[in-house]
Every structure is written in C-alpha cells, then in structure tokens.
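Every protein chain except one is present and positioned as in the full complex.
Chain nomenclature is as follows: A, B and C, assigned in order of appearance, with residue numbering initiated at 1 for each chain independently.
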C-alpha cells in the first residue's frame, strides 16, 4: 500500500486532476439521469449536482479568475451549483437541489468535459496561486466523491424496491474482529498538519497538545458488538445517553444503525449499494450517529478518544492503507485480521471522536471566498478521523479532520473505544 | 364542437381507451426520465407516477379482479402506485413519490404497453361490471392527464432556468375580455347528473334546488382585472379577506397569482409550459386560490356563484366546447370574443364556486374500494366547475364537480363573478 | 321555561346588561389570579382576557364612540384586549394572551366596574345606534361566558392534579337516552332570523330552502352509544372516516372524546369542572370533533342533519328550555327523559351539522368594525346548532349559527343523527 501512496504522490498535478475527474465519472456510470437527479434529504445532494458543483469550483476559482479568455458554460449555472460560498452571491436553495431535472446528466457530463479540456490546456501556464487552487479543487472533488456514494446510498435506501447498484465482489472475510487494546503514554505531542503536502486550512497550525496516558481498542466497534448493545436494551436506557441524544432517540424512534432492518426471521439486514444483505458481524459498525457512538461507549465502560489521542496514535501509520476507495463499486466496511497493533485506523469507517470541531490555536481561515471552506462550520459539530471505505485512496492524512453534526449518520461513521489508563 | 363531442361519444370503449392511453404518452413525450421523476410538492406527483398509477388502476380493478390468468407485472409495484385506496393496503408515502428513480420512465412505459395489450385482449369478453370499471378508469386517467400538466408546470416552475417544454402555438387573441352580465331567474331547478352516460358518484343523485334570481358575468375575471386588484392594494387590505385567507396571505407573502413575477421593467410575466411570457391581459386569470377569488369578488362588489347557480346556467351549453385539451402542448387560458351570452363556461379555467364540497341529498358512495373515489374528500374543500385548458375534451359535463382546498392554486383555477339581482 | 324566557325578554336593557355582567363575575369567582391568567392553547383564552375583552368591547364601541367625555382606563389596554378586529388596529398575538400576568385579575375586575358604571350612567341618553351596540355587547359577552367555561375546562384539564373548580350538584338522572326518531316532511321552508329581536348578522336574511323528507333522532347520541362505537373499533377503521378526519386521528392518536380517560379498571372517566368523574352513559356525548361526529354517523348508517333540517325541526321549540347555563357552576350535559318528540334540541350539547358555515343568500356584513363579527369566518368551519349546557339561558335561538373547525372539540359539541326517509 505504501508503494501505491508513493505513486499517487509522485503523479503530476495534471495526472491527478485527470484521475480524479475520471473516478467521479465512473461513480456516476451506473446511474440513470433520474437516479442522478433526486435528492433524498436537504443534507444529501443529487449525484448530478455533485458532478456539476465540483466542476463549477474549477470553472470559478481557476478558469474564471485566472484564465483570461475563458467564458463560462452558462452564467446561470453558477446560481445552481454554488454550494455555500456567500462570497459568490445568491444560490439555489440547498433543499431544492432535487428539483433540477435540467440540465440533464448528459449536459452536466458535457460541462465536465468542457471544463476539463480548458483546465488541462491552461494548466502549464497557470501561476502557483492557481495551481494551488487546482490542488484544492482535486481534494474538494475527492470529498464530493465520498458524498456521492453516501448520498446515492441515502437515495436508493428510500426506494422500496431496494435496488442494487453494483454487484458485491467476492472476498475473504474474517469471522471475528480483533479484540485487544493498545496503550499510549501521555506527555506533550504535536498534532496538526506540517510539511509541504496539501492539507485543508483547519488541519493547522501544527501545535503541541498535552495527553494523558490512554489506550485505544485495536479495532473499531464491530457489528456483532453493536447487536449486543441492541439486545442489552441500549436504545431504551436513558442513563446511557446524553440528554440531547435521548431526545433524538425518542423523537425519531431510533433503535438500530441507519439502513438496518430485520428480515422475517429477525436477522439483521443492512441496505447498501449492493442491495439488501445480512449484516457482517465482524465488520466495523457503520452509519451510527455521535449520539449512538457516545452511548455505546458509556455502555461499554469506555469513552470516545479525543482527536488528539487519535492523531497521536495514527501518526506513524500509512494513511493510504486499508479499505478505501480505489474504483467505483459497492463499498462497505470489511472485517480485518488482527496484526497485533491498531487495525483499520484508516479506511472502513470514519471514527467519531470526543472532540468538538473547533479551531486550533492560531487558526486563520484562508483569504478570499475559498476561506469559507472550513472555518465557518466550527460550531455544533464533532470531529471524525481516519476516512472510510468511501474515501478515495490518497485523500487521507493522519491530521485530516472531518466533521458532522452529532445526529448525522448517513456517512460511513463508526467508532473506536478509548480508555484512561 | 358539438360534432366533435358526438364523435367522442360514439367511439367504442376500446377506441376511447386507446385514445386516452395515447394522449397520456404524448403528454410525457417531451420529458426526460429525470423530468418525469421529480416531485415539486406533496400535492403534485411525478409524471412517471401518474403514468404508472393510472395503469395500476386498470391492472388492479379490471385485470386482477376480472381476468383469470393475468399476473401482475411486479407485485411490489402496487405498493408504489396505489394513491390513496386504504382498501388496497399500505402504500408508499405520498410525499416521497419523487424518490422513485426506479422503475425508470422506460420501464413504466413498458408496463403501460403490457397492461394495455392485456386489457384490449380481455375487453370483448369482460362482464359489464368490469367494462364499467374500464369506463371509470378512462375517466380516472383523464383526470390524471390534467394533473400531469399542472404537476409538470409546478415542477418546471421550480427550475431557475425556466425551461420551456413546448413552443407556444401562434394564435389570434382578443384585446379585451367580454364585460357584460347574464341574468337568471330563480325557482326550483334540478341539478346533478342524470341519464345513461358516465358520471362520478359525487355528481348524483340528481335533485331539485331552489335558486334566487342572480346574474353571472359573461366571462371569467381577466388578468387585466386582476392587475387592477393588485394595483388597488387588494393583497394588503384585510377587510377584503376571510380571516383564514388573510392568515394565508400573511404567512406566505402572497402578492400575485402563482407563477407570476415582474420583469425588470415591472411588467407582469407568468411562467407556463412554454416558458416565461408576458401576462395576457384579456385572458382569464388562472392559478388563484379560493381565498384570492373570494377576496377579489368582495373587492368587486360581487360574490362567487354557488355550484347550483353555475350548473343551472351551464345546463344547455356544450361541455365539449371551448379551450380544452385536444393534444399535448403548452396549454394556457385564452382570451375569447364575446358572443352576447356566457363565454368560457367550459374550458380555460376551473371556476371556484361559493359551495363547499359536500354530499348531495341521498348520496351514497360506490361499493368496494373504488367507492373511496370521492366521498372521503367531502370536507374542507370547495367545488370548482367547468374544466380548464388542461382538461381533456370529452371529459367535462355541466354536472362535473371538481374540488380543491381553498389555499390550493397550482391548477388552472380562476373565477366568474355572480350577483344577486 | 317559557315563562323564564319571557321574563328575560321583558327585562330592560339595563337589567340585562347588569345581569350579564354579574354572571361573568360569578363564573370567575372560584378562580385565583393565576387560574384566570393561563392559556392552555392558542384557541382557548385566559378567563381574565375574556373578562377584559368583553369590557373593551363596550368601552370601545359604545363609550369611546358615543359618550363624549369618556376617557379610556388605559390607552394601551386596547392593544391587549382587542380580539381580532383589524379595523381597530394592531393587537397582542392571540397565542401569547397567557403571558399577561399584568394587569391582575383584580385590576381587570376594577376595569369592569368602571366601564359598567360609565355605561349605566350613559345608557338613558344613548342614541339607538349605541343601544343596539349595547345589545350586541350583551350577546357578545354571553358568547364569551360559554368560552370562559370551556377554556377554563381546557386549562384545568392540563393540570395533572385534576382540580375540581365546583362541586357537582345533586341531580336525578335517567338511565338510558330516548331512542326513537321523528320524521319531517320535505318541501319549501323558511329559515333564518326574522322579527324584531336581536340576532347576529349571519343568521339572516331569512330565506326559503327546499328540504327532502328526513328524520331526526329524538335525542343526541349518548355516551353509551359512543362507547359502543369505540368498542367496535370505530377509531381504527379508515373506511368510516373522511380522508382529512383519518389523517387527524392518526396524527393525534385520537381514540376517545376529549377529556376521556380510563381508570385503572378500564372504566371511562371524563374530566370536568367538577373534577374526574365516571362517564354518564345516558347523557349526550360531548367534546367530539366534526370528524368524529361524521365518522360515528357513517358507522351508525345515518348522517348529520343539514343546518336547514335542524332549524326547520326546531322552529317551534322553546329555545330557552333545557339544560342551559343559569348560574355559575360545574356544567355538564345531562340525561333526559323521553317526551315522545325531540328532546334536548336546545342545551346540553351543540350539535354538529353537515353544513359548512357559509353566507346565506343575500348576506351582507354589518357596516363598520363590528361587521368583522361573523362574515370573515365563513370558510373552513362547520355549523353547530342548539346551544349547550354552557350557553347562557336566553342567548339561544332556533336560527342561531355557531361554527367551529372540524377538528375542534373543546366546546360541548355532540351530534344528533339524521336519515333520509
């Protein structure tokens, strides 16, 4: 895997741009125009919108701003495909993205090709300021690739016919998840991004943090463990939950991870992009909210790790390893064999941490409109670490900070237990 | 026109079935799979759903119940395409119809063909009870044809690109709407359907009503008159509105008919299936709610007619005349020349009446599940009469009772003023 | 009873004014300042607000407008105690009436005394126009007396301690409700108010209506019959309900009349102003919505009467008879002995009719602000007839039209079955 990461890193910007764009196309390949148009909830966008928005990002911040004679495909599309950049003016309401049957998927794919051609042609003569935006655009599109998969899943999960978009590949699977713990000493550690490679603004500045001795479980919490939690009445005991978590459970009738259902024999099934399948007992649990993760940890007599604990433990591991997204297909968390140490820190499931998403000491957002990227979301959300089976390989870093609201669970989110030692 | 109606009536059931089915297909012809999939609001369904639901109606109540070896296309589709028949079991939530990217438009069209073939094959040997259901199914599909057009309009109106689905046909237009009144004597009149032709259950029983002398305006209220109402502050004066109407105006910021906007020169535009166009001053106003119609009438020193007044006045007019739906295209209300008497009683716009939709004396719903057709909606709605430019020609009758909630206005609804004399 | 009505009618205006004002005071007597301040729902107002609003009505429309040197108690109170008269300017939000801990109950009672003194002093020299407004104000206050009782009940029903405000008086009760029917011929009848006595504007003009032969049940539907309906699964069978009614049942978990609960032995109790008591089987059912009344009638193979049918049947009965409000106390519907004919047409429970509340032919609202009295509510509501145990005796007429939304049931509303014959 390390060799693969190496290869990814040494590719030219043009090659990485082209590869990223191709992967997005491949992800959309099995979808009809209608599949790519519908929006299952305000928080999950249509595939077509993702395809167009990531293109708008390159068109706006690179081509419009840095390529002299470039003229936009359609001036009105900026209104449609701006996501949340107030600096770029008014925009179509997020919760009405699913109303855009026009432009069609075909038109959006043409738009992509047009922008790709213009960008590849301009690339050799772009100033550094602009190539940095291309780099940002690639990383931005990789984030949307993960969202494309999770939003697609959310859309198809609404369909009573439970369509399978991809076949499930044959694969060897472990019977049980590794059950050990790994201890870490306390003391001052540095966290946050450093060095010359790409990182999002919120990953810095690198700074020292003080840790207390702790352990992490070798592996994320498994589906088998989650079923134990259910069977033990975990969803019915308020003493395990925060007040807001309990209110959320009550108001929404929550009793299992998202996409789980019982078949007529009461066996747990989960819906995935490969259709309805029995739950893999040894695989990490996915599609649980922070509220659920926190309650599970309390039930287990443990806690969630802080993001600093997680990052310190992951610092020397290969962020390109594990079960991440290499090609279009029916991604899912997988069981892993024990290697004695931490497994699945990268890939499989994002791991909820105990840390609210807040600025690091000395954080300053990037200048200009792209500075709206992360800073304005630093309230009410929790940090997740490590990437998932839907994260494009090469996108991840130990310092990477993902964030979602504590009730959200349509991403591949799971957890790993931590303990004071 | 009367000749045309004659022709419609004398066609065989098979011919009328085939023609109705063909018109639905033609209406959907300009739509992409995505266009046909999206749902703009809980009350407006996707075109694909209309196409499938009208087919499910024939499949269920005729083929399943009356044709021995018929096997359903897909047993799970009944769950998707039942509208509101509690007697037919559980069904997909109405407000989530727009989530059904599968089956595709193509699959739904195949489903239509399959059911049409089976029905036409079975038709010669069906018992009367079943041919009556075919007749009901044709009328049912005609209703959905109108909804297809109005729901499409509602969907495209959400798109900031304001796409035109059909070109506007060339046509001669009058400059002003006829402005006279026609008086009617009071006394006992019979209303309600009678005779051997088809009618919905709610149109009967035919019964006497006592009318007081009244007049009706020759023509429906025009767009020009509506602009006067706007300019006179009609939307800002609570004394013109019912309490519920005023609350609706305030809560929704209502200041013009649905789909109206001002261009940069403050000229009123309206969005239609032919795109954004200047408002036709002489044409009947459309897309106004009962609340608006009632306020306008009060402002004009008049009132809405009761449904009995309307029906008595329309009894001798040709229900197949006027501007109704003959073929797929960009329907819209049109200006009419004065003929001295009432004009546009049929076609152009549904006319709100002062009558709540309630059962006629002696009303009994039809037996069985199809008996859920109308009776269960007899509360909280108002009667509209006369059909619109989107009503398939041949579907209308003087006794026809359409009904909507007083805040709804995505149909082609307008009004005609009445007065005591 | 007729003698009593006679007495009421012959009393002078001043006497009736004083008696009405005294009854309101008596109704509030058992309440603390806090009891009189709280508001259980947007539709039910605090007792203190009723006491002040009815006073504001006299102060505004009589004293301010017709008594030269009258100065208002506090100019700011108009903002607090205007109910819904847009013509009188802005006002405190209806749903925040329960926030007015000041002015206190004592201050409001002082305000009442001040206005009463001024009005009684001015009365002898008031012009007819103003004495008519005093008459209107008396009738207005009587309406609020009923609301005071029903709103009080609604407020105390929120209290888990189930406080009894009044002791229940001893009384003889029948064991069963009369079970016969009374038939009526069809033909042209006149309905609506006529003559010189007071009536609200919506009761006229008097006009002919055409009736078809019908019967009415001798007595309103009893609690015993309603328990049968519950036991027969009436609340769980969608085929008995209108679509809107069924949606209301589902959304609110409706399974019994308002204020009903089962004691530990599953015996039905009802909460009243005399506390929690077993349901009286022979008494008319109360606190049911139009939706419930309509579903019950369908279940019973009957229907609700139209308001014209009801009025024609009631025309010769004594509107001052029956179980109506004579003095402050724990009102409740009572069982009645059969007399061979219709019983309990007046008093006990308001009877839901099949008629939407709409204007009579030729209806014109009164001029000026008081013209907002009834006309602006003529949409979305149903007519109820006959008054209840909470209606002040002397207030009722055969032509009296009360109206509520079909889901509302905090009034003493019941029903009487009608049938075509």
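Everything that follows uses one rule, which is that a residue touches a chain if its C-beta (ideal position, glycine included) is under 8 Å from a C-beta of that chain, and two chains touch if they have at least 3 such contacts.
Only a predicted model underlies this, so the values are computations on that prediction, with no experimental measurement involved.
K.L.:
In the complete complex, the chain left out here touches which of the visible ones?
P.N.:
So, spelled out: the chain left out of view touches A, C.
K.L.:
Quick one: say which of A:15, A:86 or A:129 touches the chain that got left out.
P.N.:
With A:15, A:86 or A:129 as choices, the missing chain is touched by A:86.
K.L.:
Any idea which of A:25, A:66, A:207 or A:277 touches the chain not displayed?
P.N.:
Considering the complete complex, A:207 is the one touching the chain left out.
K.L.:
Contacts of subunit C with the missing chain: which residues?
P.N.:
Within subunit C, the residues touching the omitted chain are 32-38, 40, 76, 79-80, 92, 96, 98-105, 155, 158-161, 163.
K.L.:
In the whole complex, what residues of subunit A lie against the chain that is missing from view?
P.N.:
Residues in contact with the chain left out: 84, 86-87, 188, 207-210, 212, 238-239, 241-246, 290-291, 294, 303, 354-356, 358-359, 361-362, 372, 376-380, 406, 420.
By our rule, only the chains that are shown with their structure count from here on.
K.L.:
Using the contact definition from the top, classify how the chains connect: line, ring, star, complete or other.
P.N.:
line
K.L.:
Turning subunit A onto subunit B with a C-alpha fit: angle in degrees, nearest 5?
P.N.:
That pair's rotation angle lands at 180 degrees.
K.L.:
Would you mind checking which chain's C-alpha centre is most distant from the centre of subunit C?
P.N.:
Farthest by centroid: A.
K.L.:
Determine the centre-to-centre distance between subunit A and subunit C, using the mean Cα coordinates as centres, and give it in whole Å.
P.N.:
60
K.L.:
Where does subunit A touch two or more other chains at once, residue-wise?
P.N.:
Residues: none.
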